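Only one protein chain is missing; all other protein chains are in place.
Going by the order they are written in, the chains are A, B and C; count residues from 1 in each one.
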Amino acid sequence: MKPEAHNYWRSLEELASTEEFRAYVEDEFPNRTPDWNNPGSRRKFLRLMGASIALAGVTGCTKQPKEVIVPYVRSPEEMVPGKPLFYATAMTFAGLATGVLAESHMGRPTKVEGNPEHPASLGATDAATQASILSLYDPDRSQIITRDGNISGWGDFIAAVSRARDAAGLKKGAGFRILTGTVTSPTLASQIQEFLTAFPQAKWHQYEPCGRHSARAGAVTAFGAPVNTIYRFDRADVIVSLDCDFFSSAMPGSLRYARDYSARRRAAAENSSSVPPRLYIAESTPSLTGGLADHRFRMAAGEVARFASGLSSGAPEVQAIYKDLEAHPGAGIVIPGEHQSPQVHAIAHALNQKLGNAGKTVVYTDPVEAAPVDEIASLAELVKDMRDGAVETLVIFGGNPVYNAPADLNFLDALKKVNLRAHLGLYSDETAAWCHWHVPEAHYLESWSDARAYEGTVSIVQPLILPLYGGRSSHDVINILTNRADQSAYDSVRAYWQAKRPGKDFEDFWQISLHDGVMAGSAFPERTPPPVKPAPPVAAASAAQGLEVVFRPDPSVGDGGMANNAWLQEMPKPQSKMTWNNAVWISPKTAERLGVTTGDVVDIELSGRKVQGPLWIMPGQAEESLTLHFGYGRTRAGRVADGVGFNAYALRSSASLWQAAGATITRKSRGYEFATTQHTQTMEEHDPFRAATYAHFHKEPEFARPEEKQVPKDLSMFPMWNYDQHKWGMSIDLNSCTGCQACTIACQSENNIPVVGKEEVAKGRHMNWLRIDRYFDGQPENPRMYFQPVPCMHCENAPCELVCPVAATVHSTEGLNEMVYNRCVGTRYCSNNCPYKVRRFNFFLYADWDTKSLMGSRNPDVSVRSRGVMEKCTYCVQRINRVKIEGEKQDRPVRDGEIITACQQVCPAEAIVFGDLNDPNSRVAKLKQQHRDYGLLEELNTRPRTTYLARLRNPNPELEKG
Amino acid sequence: MITPHDKSNKQGSLYGIMAEFDDPESLLEAARRARDEGYRAMDAYTPMPVEGLAEAIGFSSNWVQRLVLVAGLCGASGGFLLCWWMTVIAYPHVVAGRPLNSWPAYIPITFETMVLISCITAVVGMLTLNGLPQPYHPVFNVPRFEHASRDKFFLCIEASDSKFDPAATRQFLLDQNPQEVSDVAS
Amino acid sequence: MKTEEPEPASVATLDPGPEKIIGPGHNFGSVTDEIAGVVFRPFTKTPRQLFIGFAFAFLLVNLFLVAVTWLFIRGVSVWGIMIPVAWGFAIVNFVWWIGIGHAGTLISAILLLLKQDWRTSINRFAESMTLFAVACAGMFPILHLGRPWLAYWLLPYPNTMWMWPQPRSPLVWDVFAVSTYATVSLLFWFTGLIPDFATMRDKAGNSTARRIFGTLAMGWRGSAKHWTRYQKAYLLLAGLSTPLVISVHSVVSFDFAVAIVPGWHTTIFPPYFVAGAIYSGFAMVLTLAIPVRRWYHLEDLITMRHIECMSKVMLGTGLIVAYGYGMEAFMSWYSGNEYERYAFLNRMWLGGYWWTYWLLILCNILIPQALWSRKVRMHIPTVFVISLVVNVGMWLERFVIVVTSLSRDFVPSSWGMYYPTVWDWSTYFGTIGLFLSLMFLFIRGLPAISIFEMREVVHHTESTHDHAA
Partner (left out) sequence: MAQIFHRSSNSLAKISIVAALLAVGGVVWAAYKINAGSFITDVSVARAQPVPFSHKHHVADDGIDCRYCHTSVETSAVAGIPPTETCMSCHSQIWANAELLEPVRDSFRTGKSLEWTRVHDLPDFVYFNHSIHVAKGIGCSTCHGRVDRMPLMFKVNTLYMQWCVECHRNPAQYIRPRDQVFNIAYEYPENQSELGPRLVKEYKVLSLTDCVTCHR
């Protein structure tokens, strides 16, 4: 769609400011929608109580209900009814921007795509970004300004804050504090600076629960000053990851890294001349990166530091790795984990310089944070001052410290001592509950701002829609402090850049920046930092008794900010396939030693603090080490997330942010019910997933399609159908797939797939059209982890079609396996007969037909299914048709790559390719020519259109021998 | 024993004369005799089918099986054509890579329709040929006829018969030593 | 006709034993009176057990109504079904009931063609059972639809969408097979009843009964001409129903055999489903006939001969079923197909449902072997228990086929367990209640034994006696 979209990207400013637009928006989503004051249970919210027989008129012969058409009064120019517009903007995580193109239907944002021009996206996004569209419409978002819990107004808020500011002003601002997350927004930073200069005694604190604390501290230890490190996987032959999961969205730049790394692996698989990169990883918790690694060294997180120093000191057990690194000077990467100690970072920096990687595969720039400070110290200071009563006013921008501040700080007790507490946030959350003032924050699709990407590139954040719930942005609030209450966020952002970019060409510069979604030349230049100071020696194995506890942001809901997002809650976590829960991960052996097992609810006690959570035996987990995920145990997140899981922050201490030793567990009860989407962990006797080493592959290229799996062409008594027009097909490269689940959510967003809730998932009724199967291979202590995305195979001899009594699923002349919801009567026979089990059934009325605000999030090009009908992957037929129609109108054939399925578009690793098999030059046709290509269950003669490229590993021969 | 001739019965309003027997054998015997005597328009009434009785009264019909044969053929061809028409003419879909006319799949339906149509024809045909339903019939006028559905066997020579003569026929029947002979008012 | 209940002592004497199919001293009149007497008994003289039985059954019917109402309100989600096990009790019960329905047509048709005189006193009973069983079965395919209000889309009828059923689907075959079977069974049953309606009409005491039976009898008067056509039609029906009854359960088995699910995709299914159907059918006939025979003291009409013959049929068909199981096991190994092999191992011990398989072997194969012994066949309580066991066993067989196979098919990631909910059970027991209620009403309201055919039996036995004499 991008080429077409280009014509439509226009800045929204004049549109957003027109009165009509406001009228239209209000008309569509009245700000007064009292969604927020009828809580209702989560089940209810998810429409599991659906008793109505919806989708009226579906029988085809019933009378159409009366409908009205509501045209514009004055129509906005660039808007063509029925055509989507795309606007470039950016979403930030922990302050760092990912460029996105947001799709807007008649003024409704319905889908988020990656911005190909943006360095941190390259057209891809992660799952959370995909899910952000749902958060935009989340009826649980706070919708009114409250003062002490009572409805209040913006004006009153301005007055109150101004008063506090003026009072503080008498003392140069002493006692006035601002708490933000990590700030990369140049505009916001300058606004804050302006305020601080006006009130020198006022203080600005930053705290990001899952920010880059170690990276910053590590850089300071190594170089004496904060430095931003970027890795160039496209140039790396040997990668040693020190507990760094650089494929997970917790890692800034992960999308870019995934793309570069997988590109290298693919290249090596396609021609034997290019060398495949080799990836070693030392980690405690099975991660996406660990899944793709050629060698995975399992160790407690606390051991990683010793592993690292072993590398630099040339310890025997890591000789082979070090030799490998040495053999590729300037073509290796030693990458420290975001969640490892600063020390490990320092060692990594040292190694990279020693091995000559610095400046080649490892690049340094100035920090992207506007003010790179030790956030933990900053927060600690704030807490101390609050406790000492030195803080009179605290304005919290977007954070939720009451929920996620390190437990040892007792943030809440300190907070209570502050006279005036104001909170700006998307939700009236745990922190808002303890603040005098709460102001609804505008979603990033509703507000103007700017932010830097992981390597410094600036993007302007522009709104697609007026705040649905009257939200305000940080800029608006800071404008009050700087006495510019009348100035809008748009004014502030524009004014900032105008000041930076004086001259008459500003307008063009502004328009282009908005249009492209990236500000040309705003990326930081590379710099060569001073030589690394010798890293302090690593302490010998700490004799701490008890278990190690490792903290990680949750694979689906991250630090908990998006916990109320039902798509993310129901997204199976890549490693465990668990939904609607976090759990205490424990290794099989340790569990056996402690006599506990999956489903046991245990108290975890760590330095006097205690949380209770269910155990989950995780193959590949390090011995004597538990992994806890943040983001759960919310109490004021909303109807979706409240009371789901347990809050791991309650164990976290500012001293040991990511791992701590000396924990003990005691079983409280047994048999906790998890809701997982996959119950069988291994491939049993079958081989859906096929893998080999590069070496073996070159020896035996056909390994992926053994003789017994082939079926003779003349097996059927009937002749084959020949598809003479288009012949759609898909190829999925298992060698690239990182298992990040972004495709699952992209599919959910594109195809209006409902969520079903924990109880239903537990019954085995989840609805994802595109699931990612995870198989463990090898001994349970440290198995290989395989990820296999499974959409509908669109079999040419589709077993599902044969058994449908009403022809609700049949083949199109282009070989699509069509599923016609309105014809389906729900015998479910097709699902039984589908060997891939990719069909999903609406056992209840899952789709939410009631919650008004959610209707806005739906894709108008896809039917919303009702109770009792089957559904499944359609190869995004709505996209196929759109492109075909445009082609037809222009009287030209469809170009290869013009049709992009939602899963393909989002995939950071470019693992999914869709196209026309009748076009011999199409990318997909070429991929299917490869030796690695094999079809799942080919032996059944289903002739699947979706096929896989087998996974290849590149182990170090030396280690393989051992 | 013998009941006196009932005056009330007018010649014209006489349907026939009926004799009652105790067991199938004697009825059979009587029927044969009647036929030898030259009576044609007669019928026998029994509580259950009696072998050879139809032949005895000179009746045979094989319309039922003819009808059923035709019906079966129609049913079978109809069933197959329906399937063929639905998949090839009415709305051709590509289903599971099978050809439009995947005839082997149509056999079960073909068979079922064949059976259905023929069975319906068998029953409906039988009833129609028997002229049923016919709740009113002169023979029901005979007081003891209720035994025809229990344990007695009746032979009725009908007035329509050319050779029928009230007195003679009655006498003829009396000669077959029946339980009783009675006029059947029409 | 009997009005007062005879003493249990005399009951024993009623039964002529295993040689005779009818008690001594019966003539045309006596059989007529005895059978019709069941219907014409004064209401108060209805056996107490019948009241109790009906009350219980009717309770279950109400349970059924509740379950179905809830089902329509909430959708099939109220059952335990999920992906991969998208078919649960509904289909299990469907197949089970259809199977039970087979005994009727078999006894009436096949045994008629085979000139088995012992069929006479039980065929009407079995035919009615068929009707009611098929009625129960027929509901499930509709109830289990995601959108039952669109069930009519499975019928070929001209519509505004120009859409037609997809006749390659076994489900469409089902529609034709089951509806045909239901219709033909009804015709067969009704045709058989016509002469008996006449009898009832002529025996009825009050005029309403006379008019009702009269209408049903359509003026049947036992004319020799009518009898000839009648017998031809009846024979044709029998001739047609014989292949029909075999086809119906074959088609039902196609629902599975045509699918590719390992454990379903088996060529042995049609014959072994048919055998299984007859097996369970006869079991059900015994289950019902034994008590009814006692309550109404029909031991002289449904004699030990009948009981033994049915036991033998059960034993025989049971062995065929056992062969079927054996074949499945053999094929899973012999085919060399990894999925078939795994499916069978899964059935026996890998999967979570292994115990249902062994329970089924016990009920369907091991226990019924007791019928080899004549002593057992002669001991009514034991036969009764065995018939019950077989009913359970045959239900389990369908459960194992449907659920166990689906729970683990091809892709390990999508395997899962199905757990029936309270609504699954209530729907199942509900239909049992419906079946029994209809059965009890039938016994009370219509001649449960074909009267005119009994007269024929009397006639034959008499004549044979004469020849003997």
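Some points to look at:
The criterion applied here is as follows: a contact is a pair of C-beta atoms (placed from the backbone, for glycine too) under 8 Å apart; a residue touches a chain by one contact, two chains touch by 3 or more.
It should be emphasised that the depicted structure is a prediction, and the values quoted were computed from it without experimental measurement.
Under the touch definition stated at the start, the shown chains contacted by the missing one in the entire complex are A, B, C. Among B:28, B:142 or B:155, only B:142 touches the chain left out of the display. The hidden chain makes contact, of the residues A:92, A:125, A:285 or A:874, with A:874. Of the listed residues A:117, A:733 or A:861, the one in contact with the hidden chain in the full complex is A:861. Within the complete assembly, residues 19-20, 23, 27, 55, 57-58, 60-61, 63-64, 66-75, 80-83, 725, 810, 812-814, 816, 818, 820-823, 861-864, 874, 877-878, 881, 885, 888-889, 891 of chain A touch the chain that is not shown.
With the whole complex as reference, residues 159-163, 201-202, 207, 210-211, 214, 218-219 of chain C touch the missing chain. The chain not displayed touches chain B at residues 91, 133-136, 140-146.
Everything below uses one rule, namely that only the chains that are shown with their structure count from here on.
Looking at which of A-B and B-C shares more C-beta pairs in contact, the answer is the pair B-C. Between the Cα centres of chain A and chain C there is a gap of 58 Å. With centres taken as mean Cα positions, chain B sits 82 Å from chain A.
The distance from the centre of chain B to the centre of chain C, with each centre set as the mean of the Cα atoms, comes to 31 Å.
Shared contact sites, meaning residues of chain B that touch two or more other chains, fall at 91, 93, 95-96, 98, 102.
Contact with two or more other chains is made by residues 163-166, 168, 172 of chain C. Residues 91, 93-99, 102 of chain B are the ones touching chain A in the complex.
Considering their complex, residues 50-51, 53, 59-61, 678-680, 682-686, 688, 763-765, 771, 773-775, 788, 790, 799, 802-807, 810, 823-829, 831-833, 835-837, 839-845, 867-870, 936-937, 940 of chain A touch chain C.
Of all residues in chain C, those touching chain B in their complex are 27-29, 32, 156, 162-168, 172-173, 176-177, 179-180, 183-184, 187-188, 190-191, 195, 198-199, 201-203, 214-215, 218-233, 236-237, 240-241, 243-244, 247, 251, 254, 452-453, 455-456, 459.
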